[in-house]
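Below are the structure tokens for one structure; questions will follow.
Note that this complex is displayed minus one protein chain, with the remaining chains in position.
On to chain A.
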């Protein structure tokens, strides 16, 4: 079942088009990774989804309700963590957490204590004195101690240390196992790789790629390292072969997935001694999209 859905979402600030026909869909129990270069429109999309910005065109729906006009209803079942957490300088972290939990209307004291302990947060300190990471922990504790059905997280870990990053990932996995949905925008690709079922890549306000990680890998290249009895000849000339590098006796190159079959047939003629194949790293995958090269941009489905 679809929990969150935008259709042809467009947002203009004056003449500047920040979002240009964005379509994303997050289903129940799914973690959706939302990635893209700086200024691509991730936070803008999220703000429209939160009913904080009004869409210029298109629709944004959560739980089947309109993100702008039914914002209050939606927010009862939604938790949000921004990348830049700004709190009241003269309230303590504990007070802020209680305030957020109270405004939402739930009350789960045990969960709150458990999370404060897990995130190693001192809730008696004034927010003025918190470091960036600690402010983020306040927002994370407030979010995960509430009984939400959808978590919207906008670079929630940009200030966390690796240990806390681990705790965060556990929280997301727990939420997922409990059948909840998550929209996670992040620049930390390893995090996305570990947590997300679906990934959407946005660039300059347009979704340029969506799908599961497996599907996306399929669309791209595979890294191969081959050692043969006789030297491989004319590998350069084959269609879909890239970045050929000679390494001692072996040769490494990348192959477009759709040409893999032809290339393998060619290679086997030379008597394969050793063959290593690796899926493209997420970095490889995204670098292609992040780079400002329009010929590489594929229109999303």
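Simple rule for what comes next: contacts are C-beta pairs under 8 Å (C-beta built on N, C-alpha and C of every residue); 3 or more make two chains touch, one makes a residue touch a chain; residues count from 1.
Methods note: contacts and distances are computed from a predicted model.
The complex includes a chain that is not drawn, and of the options "Tryptophan synthase alpha chain", "Cytochrome c biogenesis protein", "ABC transporter permease" or "Periplasmic nitrate reductase, electron transfer subunit" the UniProt name matching it is "ABC transporter permease".
Residue in contact with the omitted chain (choice from A:105, A:179 or A:231): A:105. From the options A:38, A:90 or A:110, the residue with contact to the unseen chain in the full assembly is A:90. The missing chain, though absent from the display, is touched by one residue of A:51, A:93, A:205 or A:280; that residue is A:51.
Of the listed residues A:5, A:42, A:75 or A:206, the one in contact with the hidden chain in the full complex is A:75. Counting over the whole complex, chain A has residues 13, 47, 50-54, 70-73, 75-76, 78-80, 82, 84-88, 90-91, 99-100, 102-105, 139, 152 touching the chain that is not drawn.
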